[in-house]
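Only one protein chain is missing from this complex, and each of the others stays in its spot.
By letter and in written order, the chains are A, B and C; residue numbering begins at 1 in each of them.
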Amino acid sequence: MIDVLYFAWVRERIGLPRERVETGAATVAELVEELRAREDRYAAAFADLSALRVAVDQELADFDASLDGAREVAFFPPMTGG
Amino acid sequence: MIDVLYFAWVRERIGLPRERVETGAATVAELVEELRAREDRYAAAFADLSALRVAVDQELADFDASLDGAREVAFFPPMTGG
Amino acid sequence: MAVRVQETGFDPGAELNAFTAAASGAGAVVSFTGVVRDLDTGGLDRMEIEHYPGMTESAIAKIEAEAVRRWRLADSLVIHRYGALAAGETIMMVATAAPHRADAFQAAEFLMDYLKSRAPFWKKEVTADGAAWVAARDADEDALSRW
Partner (left out) sequence: MAVRVQETGFDPGAELNAFTAAASGAGAVVSFTGVVRDLDTGGLDRMEIEHYPGMTESAIAKIEAEAVRRWRLADSLVIHRYGALAAGETIMMVATAAPHRADAFQAAEFLMDYLKSRAPFWKKEVTADGAAWVAARDADEDALSRW
């Protein structure tokens, strides 16, 4: 079980800010494939990975990052702070 | 007649902040030569021109600048504002 | 070093004075204040800032620690708001204090560049006609390459 968080337009497309996901995915990319296969709204949110950023346990990560021991994965567009 | 102003340690060495000088000097450098010839305190103040800056009518200038029409010449060390 | 992520407004002038007073021995204090701008076409109803609680604070703390490692700083401060803000409201503030001005300036610019692209905030502009997420600017991403 892993907590998956969505922010900004990713959250809006998927329609919820966070959910617990039962997954055997070894990497972020595998988790994305599982989510994409669920429903159209997930497929829409994850259509273009180059427009997305990911954090594993609140640290920026790559899509090929391992989920071994991870408790929380977040997906969001490029940040616009400041 | 020209107003000659001195600032910081130049003022302290010469012993006054400003004076009116009767001069026929065509350039700042000629004015410096005239002042140097006056007294030791002037010679001391103008001993090393590389340590001095000059302004003619309140604009930074070079020692070879013309005094044609000038009303005010100021001598001072490199500035330390900010 | 301090990080404050908050929904409530703050007074940049009062923050600057308190920061300067606390950074004893620093001759140079630089501040950056970010203010909500109206759209070029006008009509901004509000800007909504979303953030990632927990990661926001730790990401900014890491950015500040990196600034302290790179430059000789007496102190640094980051305040960033989230929630709904109107045009003219202060979004955020960075302040740096250092013995010399070059360190204070560079550290403040570094903090700003990283906050823009590496702190988990997202801005949405809301008008009477609808809402649009602010897109990340290539120039902001490019700005990181100089550090």
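Just so we're on the same page, a contact is a pair of C-beta atoms (placed from the backbone, for glycine too) under 8 Å apart; a residue touches a chain by one contact, two chains touch by 3 or more.
Treat the numbers as computed from the prediction; the structure is a model and nothing was measured.
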Among shown chains, those touching the left-out chain: B, C
Would you mind spotting which of C:Leu16, C:Ala84 or C:Val126 touches the chain that isn't drawn? C:Leu16
Kindly note down the residues of subunit B that lie in touch with the hidden chain. 5, 7-9, 11, 55, 58-60, 74, 76-82
Touch list for subunit C against the chain that is not drawn: 11-17, 20, 24-38, 88, 90, 99, 101-102, 104-105, 108-109, 112, 143
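Methods note: only the chains that are shown with their structure count from here on.
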Length of the line joining the C-alpha centres of subunit B and subunit C, rounded to whole Å: 48
Just how far, in Å, is the C-alpha centre of subunit C from the one of subunit A? 26
Residues of subunit A touching at least two other chains: none
